[in-house]
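What follows is a structure written as structure tokens; I'll ask about it next.
Rest of the complex left out; these chains stay put.
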Amino acid sequence: MKTRVGIVGGSGYSGEELLRIMLSHPRAELTAVTSRQYARQSLAQIFPKFAHHPQAKKLKFTEPQADLLAREADLIFLALPHGVAAEYALPLLKLGRKVIDLSADFRLKSAAVYKEFYAHDHPAPELLAQAVYGLPEIYRDKIRQAKLVASPGCYPTSVLLPIIPLLKAGLIKSTGIIADCLSGVSGAGRKVELDYLFVECNESVRPYGVPKHRHLSEIEQELSVAAGETVTIQFTPHLVPINRGILSTLYLAPEKHFSTEQEMKQLAGKITACYQAAYELEPFVRLLEGKALPDTKNVTGTNVIEIAWRLDQRTGRLIVMSAEDNLVKGASGQAVQSMNLMCDFPEADGLI
Amino acid sequence: MKTRVGIVGGSGYSGEELLRIMLSHPRAELTAVTSRQYARQSLAQIFPKFAHHPQAKKLKFTEPQADLLAREADLIFLALPHGVAAEYALPLLKLGRKVIDLSADFRLKSAAVYKEFYAHDHPAPELLAQAVYGLPEIYRDKIRQAKLVASPGCYPTSVLLPIIPLLKAGLIKSTGIIADCLSGVSGAGRKVELDYLFVECNESVRPYGVPKHRHLSEIEQELSVAAGETVTIQFTPHLVPINRGILSTLYLAPEKHFSTEQEMKQLAGKITACYQAAYELEPFVRLLEGKALPDTKNVTGTNVIEIAWRLDQRTGRLIVMSAEDNLVKGASGQAVQSMNLMCDFPEADGLI
Amino acid sequence: MKTRVGIVGGSGYSGEELLRIMLSHPRAELTAVTSRQYARQSLAQIFPKFAHHPQAKKLKFTEPQADLLAREADLIFLALPHGVAAEYALPLLKLGRKVIDLSADFRLKSAAVYKEFYAHDHPAPELLAQAVYGLPEIYRDKIRQAKLVASPGCYPTSVLLPIIPLLKAGLIKSTGIIADCLSGVSGAGRKVELDYLFVECNESVRPYGVPKHRHLSEIEQELSVAAGETVTIQFTPHLVPINRGILSTLYLAPEKHFSTEQEMKQLAGKITACYQAAYELEPFVRLLEGKALPDTKNVTGTNVIEIAWRLDQRTGRLIVMSAEDNLVKGASGQAVQSMNLMCDFPEADGLI
């Protein structure tokens, strides 16, 4: 029998992507999807693109109600704005359901940092300790045991996966890290605001949220864990006119200075070995070889993150670049990857 | 009587933009435009978008010939690939004509650096000493006197104008500079290559030329002049799916450490004063105020560069961001600005 | 002394384009711009892209008030949604001011047709008789004398200019006309609605308003005038992911049947002659020759409409295609063309 899955907040872009993946998942069955806005309409009516799935014709959006959800589903995804996930997570966990939250609400270990970055008190600080940060490549074993998974943000995923192995291996300094990131417009969610109109985004490239974007908090938390000391980074997000995709360019300082050709080769060998050890067997991390550099179009619609790097002999820096689909590896695909782990399914189920 | 102007190589994107500007210039008249490919066809036939200009109907592309050009024009723009400009610059200068070169051929002072970055011997090293780097905001007086102007590259313009005043004022360190840049596809020129097909660029964001792009050479040359010492920087270009525009994000280290709110305010005051002194009266530099950040769509089709900056108290860094149209301020508009100076015209003629 | 010009509703896309044109107009001066939303802020603050115009720094948006406007301006553009233009047009006309309305409010001669298509009573039916339909190529002399000009819609302009000369010359039947039209997203105005978000429009092509779009009413009114009998047409608008531009494909039935090569040539000769007679001297109509077909990118930012046509020997049809910039020839450029006529300026002032 398939695991019964519910989605709370199925009408945003992440919710829509979750629907797409879950409608075709071989071992799970969508049994409940909530949306205040679309309540009582079928998935097929709201998202014609899913209308050829029989389940999309049958299943109707309902008003969100925790007790109802607990009856209809064994595992529930929360795809809601930050600040409101606790309202569902608390009763669902109490009723013994597994919860995967796609918002920022359970990603931080510290309620104080949450308040600093999100400008309101944390709604359920008692849950922070038990929540597992849902980055399978880093926390696979914890995720398997988790009841509450906080699925990472799109920017953090694109920054953390390339940097964490290097920090853990002591190959780079934990200071002076810069993350310069480009995001497609779906990263802003399905917000009906002037800034996200077609005419305002098309033929436009622009930075925003400089210098203190909210995602900094979880990036720094996780880098600090990897480094074993407090890490502070520079993070500059930009909006680019594509629907999906994040391209991150990371400027890093190798722990060991290199200047000769030979020192560079030695260091390159260590970096190669570090990434191989970390990701060679990972189904969703693609280490690029030769002259290839990441390109968002090569990961669109997939749960893959591409990583490439270059040493610059002139400046002594290591530049690492990554590309992912912000709605898949950066949100819903990664959440399903966690679900697969929590449910003991093959990790790539529904994602290839 | 209007100054007679010629263009060699009028069929690329820079050439096309030069045509657009020069067709409407109040004090200059286009009298010769060359293109091997389009010889004997009128401008209107090749570029229907100019067909409503009477001059575009009359004027025909001709085969490029230096002596003919010298007869027909007082000032000649060279809009050619690097390596071939000397072939026209030499005879034209000998015949007493003024020359503005939009290629990289006369931007570097050192033939050796040219060879390192462009992989062939410089075709006319004897001209390097007399060529003036055509950045009007920096070299206005020299440009007025110049016979040969080397108009800057698109990336260099977007990096140099924001950084030079800070270096000159000693407000930032000359080490550790990072320029992370995004360029629209016209930056690659009208090259018929797979990489620039619509389907390959649309929905794609990608870095390229990492870590040693050719434009590094002129950026570092000019930053070194400003700093009074050799400057080496990190430069990462990216391709983004817009027709026009460059967005540069510059990571800089203030000379003076700041950590308290008050130290930050003091430094901010100095930066404000520095930029005001440098650019307040400049017609084509727009210093953004308040919460505004640069956006390529706000400069498209104009000769304006937008600049904004932020101090980051958490990291101690200064982040400066700029936006320009790569074909106007980054190429043809800036070249016309130099022409206006060389011809004693009002500097903004044809550009507003 | 320059003519003083005011704009009511300067914050939409048409208003913004009007600002762009009027800020550089050689014989008119912007003296008043209203916007409830942006009142008391300068043009430069709201539209950074105009910030290098001294007038944009000085001039502030004000609350719209007819009597104030009448004091500050000799001619007023109304760039408002339909239904509210009368509120300003009535008092301004009474005070002797000239008015150019860019909305649909004064385009129809019949208040009944207005109500049928716009679903509310006409707010000032007494003005309909005196309003002149602002298509300069068709009504040039009337516009010169007009106090109130109703500037045409974007779709109507792209359909009427290609068809009217053919109808007047009796070369095509007035029945069976089909207009299949593609519009860029700015055609929807700066409406903050889900349908116009970047992610909803990018990578999307879709019809809308089938089969009875509001613009039908003015298209049919003007075609009927040209034909001397009631004309009913088929009109299908589509939304395409470009910022600006309308491409119209018009399916027409020649009055005279042709099937042999010779008959086709004869008819082609007549069509050529008809268009030449109508438009050869028009500064803003570009009749394409040879193999050229209209392309929106060739008219973007200009007041030009491109027209090409083909006879199809297999079907006996005449296919006419046109391209224009919906915000310029389809809105604000055309309105300025009317202003130039009303003020006895050279017709192309500010538009080339």
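The first chain written gets the first letter, and so on, giving A, B and C; residue counts start at 1 in each chain.
FYI, contacts are C-beta pairs under 8 Å (C-beta built on N, C-alpha and C of every residue); 3 or more make two chains touch, one makes a residue touch a chain.
All of these numbers come straight from a predicted model, not from anything done at the bench.
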Discussion item. Assuming the complex is a homo-oligomer with 3 chains given explicitly, what is its full copy count?
Written reply: 4
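Just so we're on the same page, only the chains that are shown with their structure count from here on.
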Response to the item:
Per the C-alpha fit, the turn needed to bring subunit B onto subunit C (nearest 5 degrees) is 180
Fill in: Between subunit B and subunit A, distance of the C-alpha-averaged centres to the nearest whole Å
39
Worksheet item: What is the distance in Å between the mean C-alpha positions of subunit B and subunit C?
Response: 37
Worksheet entry | Whole-Å separation of chain centres (CA-atom averages), subunit A against subunit C | 47
Worksheet item: What are the residues of subunit C that contact at least two other chains?
Response: 203
Practice prompt. Would you mind writing out the residues of subunit B in touch with subunit C in their complex?
Written response: 24, 48-49, 51-53, 203, 283-284, 286, 288, 292, 295, 297-299, 301-302, 304, 306, 352
Fill in: Contact footprint of subunit A on subunit C as seen in their complex
13, 185-186, 190-194, 196-203, 241-243
Practice prompt. Under the touch definition given earlier, write down the residues of subunit B that touch subunit A in their complex.
Written response: 178, 180, 182, 184, 200, 202-208, 210-212, 232-234, 236, 238, 240-245, 247, 249, 251, 293-297, 300, 310-312, 314-315, 317, 319, 321, 323
